[in-house]
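Before I ask anything, let me first share the structure, which is written out below as structure tokens.
The complex appears here minus one protein chain, its other protein chains still in place.
This part shows chain A:
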Amino acid sequence: MPTPDAPALLEAVGLHGAYGESKVLHGLDFVVDQGGVTALLGANGAGKTTTLRAICGMIRTAGEIRFNGARIDGRATDAIARLGIAHVPDGRGTFMELTVAENLRLGAYARRDKAGVAADFARMFGYFPTLRERLRQQAGTLSGGEQQMLAIARALLLHPKLLLLDEPSFGLAPRIVRDIFTIMQRIVQEEGVGVLVVEQNASLALAIADRAYLLETGRIVMAGPAADIRRDEAVRRSYLGY
């Protein structure tokens, strides 16, 4: 839990979000800690993806969003990214027409430290060896799992302090999902990055998360340590399915 003297990595207070006239988020309060994994759970249409978009300034918002204590709401998406917030968006956001290598270079677009970028490239190939073999391939021809790996690597190449992951399991075979989550656990431990992960697959997300929030129609209905949420009777029945 955040202490008053050290601000949370990300803190939202009374966050509202809307697409044009239709309001989707109704006053969310949540925090993401440095180096921890926070899961945002909920059914389809609960507002999970919208929450990530709100953080990145991709939709109209009201309320406060603080990153390392400083307000970022109302800023342009590209400026927010340059502060160190990487977002693996809904649908993975692959640059389909470009090569895998170009996709990765774009991930590091905001950085000037060439040596650091080179080292990060090498680390990404350690996490995802397939990407190295496919560097010259057009990214649109990668399989769904490979595109997800590419998206995570691209996001990490920003050297972010906060990583937003939108449904990393979406549309992937269970075995691939397991592989990706195994690597995710390693990444969280080794990179020291704060992660906010959105998942429909609640058991998967709770397995790697420290803290979790449960969203229902744009409101947070439950918050707490991931272990407590996992044990909660109602959550188990509605979202974990056992």
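Rule of thumb we're sticking to: a contact is a pair of C-beta atoms (placed from the backbone, for glycine too) under 8 Å apart; a residue touches a chain by one contact, two chains touch by 3 or more; residues count from 1.
Note that in this section contacts and distances are computed from a predicted model.
Between the listed names "Na(+)/H(+) antiporter subunit C", "Sarcosine oxidase subunit delta", "Branched-chain amino acid ABC transporter permease" or "Ferredoxin reductase", the UniProt record for the complex's undisplayed chain reads "Branched-chain amino acid ABC transporter permease". Only one residue from A:L40, A:L158 or A:V177 touches the chain missing from this view: A:L158.
Contact with the chain not shown here comes from a single listed residue; of A:G17, A:G42, A:G107 or A:P168, that residue is A:G107.
Panel shows chain A; residues 56, 58, 76-79, 81-82, 86-87, 89, 93-98, 102, 105-107, 109-110, 138, 140-144, 147, 154, 158, 171 of it touch the chain omitted from the view.
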